[in-house]
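For this view, one protein chain was removed and the others were kept in their places.
By letter and in written order, the chains are A, B and C; residue numbering begins at 1 in each of them.
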């Protein structure tokens, strides 16, 4: 029994590529924000931000890899991963926004998280994932 | 503004530790299964198994790290990650079960995936995550 | 005892940023090549390529994160990681080159691996790492 790949007509490859990119960019911005927070004198006030950044970076990296591997099999698996990524990046956007006035790295994380959440939502509207 | 950590009375630490362990064990079993599948003469029949294994390994590793970092903040983030991990490991259990009669590494992955899905479900019943 | 950060005059930030980018790009190209190989009818001939891709993707992702976190402490740690990344990406370039005539994804991996190896070599010539 060789694997069967669904026709990909139900999946706009541009939407997929944009989502992979948004997830990878978010992972990098969150890792960078976590590390920059570690270097701030007020690091003790930024612990929750750091932890949320690390969670978001891990989740986004996983989502990017899963989405990159997606060939039409197990759409429910991909949907679950993207649902989680959308929630995690929205929570991380809210958390990093608390510090975005003071730190450019937090502001950058907010932007990347918001774009990631939006890209996951767009991907979840693709017919193949409904 | 220092971070506030919720009292952890709503979180059974044994349940948490068991879930972290089950996720890490599942990640290792799935990575091992993917690699063993690559070494089988019938690798062309195992491509979907390999891809699902890799997805599951990534998701489980992320879930283990997120759960390890959990201190009571953002329970909705943790819930989303565990929901995804439960779905992914259940799908991977079904996928690897298709080959479990022929390959011991697939059988080992089935077992690890089922235990991981059950551990995530148990963790999701902890009051702190409801 | 608060951590002491060395003056970064011995580290050209452009060289560092280029190396981080080359490592991340290589990780993505190698993961993509591994997955595309899995989808080829001749997957059985591509197993060594897939394994080397996965090794290289892991090593490059680690190198990118380590280099991103580098603030002047423990240069011997960073040097060891970059040495390894340079070797791994050079080996992966050689491996993927074997299939580069047939598969565009292997050719893309060759290019990304070569650029990554060169970027690591350039970074290793920075005074802070000598």
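Rule of thumb we're sticking to: contacts are C-beta pairs under 8 Å (C-beta built on N, C-alpha and C of every residue); 3 or more make two chains touch, one makes a residue touch a chain.
Nothing here was measured: the structure is a model prediction, and the numbers come from that model.
Peer 1: In the intact complex, which of the depicted chains does the undisplayed chain touch?
Peer 2: A, B, C
Peer 1: What residue numbers in subunit B mark contact with the hidden partner chain?
Peer 2: That gives, for subunit B, the contact residues 5, 24, 28, 31-32, 35, 39, 65, 68-69, 71.
Peer 1: Identify the residues of subunit A touching the omitted chain, counting contacts across the whole complex.
Peer 2: Residues touching the hidden chain, for subunit A, are 35, 38-39, 41, 43-44, 47, 50-51.
Peer 1: If you put the missing chain back, which residues of subunit C would it touch?
Peer 2: With respect to the unshown chain, the touching residues of subunit C are 1-3, 44-45, 47-48, 51-52, 54-55, 58-59, 61-62, 65-66, 69, 71, 73-74, 76-77, 80-81, 83-84, 87-88, 91-92, 95.
Following the convention adopted for this analysis, only the chains that are shown with their structure count from here on.
Peer 1: By CA centroids, point me to the most central chain in this structure.
Peer 2: Chain A is the most central one.
Peer 1: Based only on mean CA positions, could you tell me how far subunit A sits from subunit B in angstrom?
Peer 2: Those two chain centres are 19 Å apart.
Peer 1: How many angstrom between the C-alpha centroids of subunit C and subunit B?
Peer 2: Taking the mean C-alpha position of each chain, the two centres sit 28 Å apart.
Peer 1: Using the touch definition from the top, which residues of subunit A touch two or more other chains?
Peer 2: Counting only residues that touch two or more other chains, subunit A contributes 65, 69, 71.
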